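Note that one protein chain is taken out, while the other chains of the complex remain in position.
We call the chains A, B and C, going by the order they appear; numbering starts again at 1 in every chain.
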Amino acid sequence: MAGNSFGKLFRITTFGESHGAAIGVVIDGFPSGIEINETLINQDLQRRKPGQSKLTTQRKENEEFQILSGVFEGKSLGTPIAVTILNADARSKDYEHLKETFRPSHADFTYEAKYGHRDYRGGGRSSARETAARVVAGAFAKMLLQQVGIEIVAYVSSVADVGATVSDQTVCLADVEKSLVRCPDENASSEMEKRIDSVRKDGDTLGGIVRCVARNVPAGLGEPVFDKLHAELGKAMLSINAVKGFEIGSGFASTKMRGSEHNDVFSSEGGKIITETNNSGGIQGGISNGMNITFNVAFKPVATIMQAQTSVNKDGDEVTLEGKGRHDPCVVPRAVPIVEAMTAIVLADYYLRNKTQQVG
Amino acid sequence: MAGNSFGKLFRITTFGESHGAAIGVVIDGFPSGIEINETLINQDLQRRKPGQSKLTTQRKENEEFQILSGVFEGKSLGTPIAVTILNADARSKDYEHLKETFRPSHADFTYEAKYGHRDYRGGGRSSARETAARVVAGAFAKMLLQQVGIEIVAYVSSVADVGATVSDQTVCLADVEKSLVRCPDENASSEMEKRIDSVRKDGDTLGGIVRCVARNVPAGLGEPVFDKLHAELGKAMLSINAVKGFEIGSGFASTKMRGSEHNDVFSSEGGKIITETNNSGGIQGGISNGMNITFNVAFKPVATIMQAQTSVNKDGDEVTLEGKGRHDPCVVPRAVPIVEAMTAIVLADYYLRNKTQQVG
Amino acid sequence: MAGNSFGKLFRITTFGESHGAAIGVVIDGFPSGIEINETLINQDLQRRKPGQSKLTTQRKENEEFQILSGVFEGKSLGTPIAVTILNADARSKDYEHLKETFRPSHADFTYEAKYGHRDYRGGGRSSARETAARVVAGAFAKMLLQQVGIEIVAYVSSVADVGATVSDQTVCLADVEKSLVRCPDENASSEMEKRIDSVRKDGDTLGGIVRCVARNVPAGLGEPVFDKLHAELGKAMLSINAVKGFEIGSGFASTKMRGSEHNDVFSSEGGKIITETNNSGGIQGGISNGMNITFNVAFKPVATIMQAQTSVNKDGDEVTLEGKGRHDPCVVPRAVPIVEAMTAIVLADYYLRNKTQQVG
Partner (left out) sequence: MAGNSFGKLFRITTFGESHGAAIGVVIDGFPSGIEINETLINQDLQRRKPGQSKLTTQRKENEEFQILSGVFEGKSLGTPIAVTILNADARSKDYEHLKETFRPSHADFTYEAKYGHRDYRGGGRSSARETAARVVAGAFAKMLLQQVGIEIVAYVSSVADVGATVSDQTVCLADVEKSLVRCPDENASSEMEKRIDSVRKDGDTLGGIVRCVARNVPAGLGEPVFDKLHAELGKAMLSINAVKGFEIGSGFASTKMRGSEHNDVFSSEGGKIITETNNSGGIQGGISNGMNITFNVAFKPVATIMQAQTSVNKDGDEVTLEGKGRHDPCVVPRAVPIVEAMTAIVLADYYLRNKTQQVG
């Protein structure tokens, strides 16, 4: 059973190889009558695309999308929404040398092991190019969530060992977008830039952490016991290329705390029950409690480096891979809209799932 | 859409409240003709149960299971396997005081918000009692995996700030079980015991990390792009009570590494392609590469403490919750078989999923 | 991927072999706060059970059910509802002769071919005993549908070539239950009885048709394009033992009509849009239109006859099967509550599915 669909009620299926004819997504379960905001789709695609600044790869990708179905007179029909993005002309010859060779820490070897036959050009299906389709789907999910007031903001909270200090209460898209690295802490942002620039010159790469906050999520979203809200968020994030870790609320730090300091005490504020701290990250027992949902996503340094590396070919013979061409010294800034997109998709799905809890 | 099922081809559905008549599980998709090892089921249930040592709660639970279907003459039929565990006599009156009150960092408030009507006795469906059903299902998954030589070992790698040093290559069940805290590093184990004993006296609790390694997993398990093997493992772990974080391979530490140090160089060993390091944690592009699968699971300190705490009732009025009764000062040792069980369930499912990749 | 679950949002999983420890069902997705009517469950089980009259087998089955979970203080919790029915003491020896032999038009041969290992006692999993679990689940579905006013009535509309004349508008449970064969047309009922009695004496069996009508179904239930409401009803019915055909509305007869006579003309009645005829059977384009949903289900004569038959054993050698013991000369009357149950399950599921069509 293949795994190219995500979500149950708000369900997306992505398709496409990085150097095939097109990539795209079908969204099934998008409710009818919602106004479609193409500007939002375009804006998020621009935030994800390569070549935005000196910090990212200078490779060009086509980001023009076409909505093939599911929208009529500017509003959703309740039928499947299919969106495609044509791939720019692929220079397949650039990849001939990878036909028989496995790049370290890429998916070349495992795709070969699983499928036998693979599209070796630019990683094929395993390329991060696929995440453009997720960003499109995420924009649709955001349109749905806007109907009920839910908002999502992600940002870079660390690059290598440079961390940032940001308020989950007030962080906003505008502040994030002011920074080339998408870190709204100005000092940290500037330090991160320097690090990335320096590693770029070495032909090397850096990782980092994207933090995400979802605000105004009503209490009640989440489906015990296996489909706990943070479990699905975790899966969504771990399905993004280069992600190695996920933590909700207090996360790994909680393992060093005592229960008495970790517990979030309930109190009442203006008739609404709240918690005084938020180690729970807005989710208790797998269900949202109305507080901010907060989590961190760990991105490894990407595997494509501009340095010579040793590897093997199909026959197991040692080969040397030259570092050449263009690369992303740090993809974490470009990962921000992808994290937002996957968050929006999960919340839209769970919003719809929760509607089936009441009859009449 | 409710969330009490897990897995696609090896699919489990658990049911039951902690103080209802019974808990149980139905496993659909267990292949026919596999010999059923009831000793293994019993052994894993014993490892999970409360009251194993002074380090865990002295509460008694019934752990006698009954297989109702799917097994005939000692072998699986290929039909659904239903297993129930009756609950011991519930002293419901012990819980009357929780009828209208929300315990801090428990699921009382969110279940109330979501369902309106809830079983307040011992957490009801949100109780960790439910994980006994997972352990049963996990034992069945282990039986399947044994057919193909896959083995899984989990252990406690840290409690609070006490960490252990353990080899992923050689760690084995026997060594884990020698330790009361299920940490096969003797020095660390003894230090962890002390910490837990000390916090128990304070009526407080501690968290920690469970590390898991799966060995002899063939290359090729994993379903891009959304059902990457580590994404599903992450969801499985995050669905366990008290889990706040998950990391595969190098995990959060990878965010501070350079690509050139993080990349796992391929080489050839006895005709088999291996990687010289294993920052990937045995998974690349979401598909197993034949190396050990390794990951960490972060458990928060459990919320039930033996100290008075402030909270609110349904009406938002402040109440004080007394700390009384029995509690688990640190559930991490008991979580070890649960982590193993969920790992086995994921691997059994993905083993079956991968079989549909080839025709003929 | 095994097939023991049905429905998406109102999702049932049945388990159990006819001569194993128990059969049962888990219902996931039953909304919280609904009052549980155990009398209804019991009543439907009584209508399905063997030995109700001289027209059905005199075999006794235990029909006492136990609700293990999901219900608290008489109301649903929104958590999985597990129900078991213990099997009466199985006299397994009665079935020794079937260990190696395939009964004609039973599932013995195909289960052997598929699973290798099978429970040959009384058909095992393929026994109609399994439908008791469906009847239980159907009673729960009816409880949900009662909240929104939907009602379902099924009845026997033909046995062999004896047909009945019944009004879909007025037929009701009380009238159906007055008849031993569950046919509310008195003359037809009495003729059917005679036929069944006569065939019983021959040790033979008869088939027939169950007709079902669902009233007060709101317009809008159904999920194009694959999950059309009548497609799912068809699957539900065809999954019942001994069913060979399904038709919605005008059904097979429509193939002999002209479009101009078949089309259902719309008109307006008291502000509501209706159709003047109902060849559509209440469903157009796969979606309910607010008219009565009507369909027919064809049951073959059951395969167990009290006559000697030729067959083969595992090795393909010819054997003779004696006709002995007790049998049902016509199961169609007992199929009525099963058809109702599966109808209720589909409608409950589609009712919930339709709730996800609107935001806010």
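Going forward, a contact is a pair of C-beta atoms (placed from the backbone, for glycine too) under 8 Å apart; a residue touches a chain by one contact, two chains touch by 3 or more.
It should be emphasised that the depicted structure is a prediction, and the values quoted were computed from it without experimental measurement.
Every shown chain that the unseen chain touches in the whole complex is listed here: A, B, C. Within the complete assembly, B:Leu144 is the residue of B:Ile12, B:Ala113, B:Ala128 or B:Leu144 that touches the hidden chain. Within the complete assembly, C:Leu206 is the residue of C:Leu68, C:Ala82, C:Leu206 or C:Ile338 that touches the hidden chain.
Across the entire complex, the residue among A:Gly124, A:Gly234 or A:Gly249 in touch with the chain not shown is A:Gly124.
Listed residues C:Phe30, C:Phe65 or C:Phe102: the one in touch with the omitted chain is C:Phe102. Mapped onto chain A, contacts with the missing chain fall at residues 1-2, 4-5, 8-9, 11, 13-17, 20-24, 26, 28-29, 32-33, 66-70, 72-73, 75-82, 84, 114-119, 124-125. By the touch rule set out above, chain B reaches the unshown chain at residues 1, 9, 29, 31-34, 78-79, 144, 147-148, 224, 351-353, 355-360. By the touch definition given at the top, chain C reaches the unshown chain through residues 1-6, 8-9, 14, 102, 104-107, 109-111, 113-115, 125-126, 130, 158, 160-161, 199, 204-209, 219-220, 222-228, 230-232, 234-236, 238-239, 244-252, 254-260, 262-268, 271-273, 275, 279-281, 283-290, 298-305, 307, 309-312, 316-318, 353-354, 356-357.
Here is the rule we use: only the chains that are shown with their structure count from here on.
With centres taken as mean CA coordinates, the chain nearest to the overall protein centre is B.
If you average the CA atoms of chain A and of chain B, the two centres end up 26 Å from each other. Between chain B and chain C, the centres computed from C-alpha atoms are 39 Å apart. Across the assembly, chain A contributes 1, 9, 224, 353, 356-357 as residues in contact with two or more other chains.
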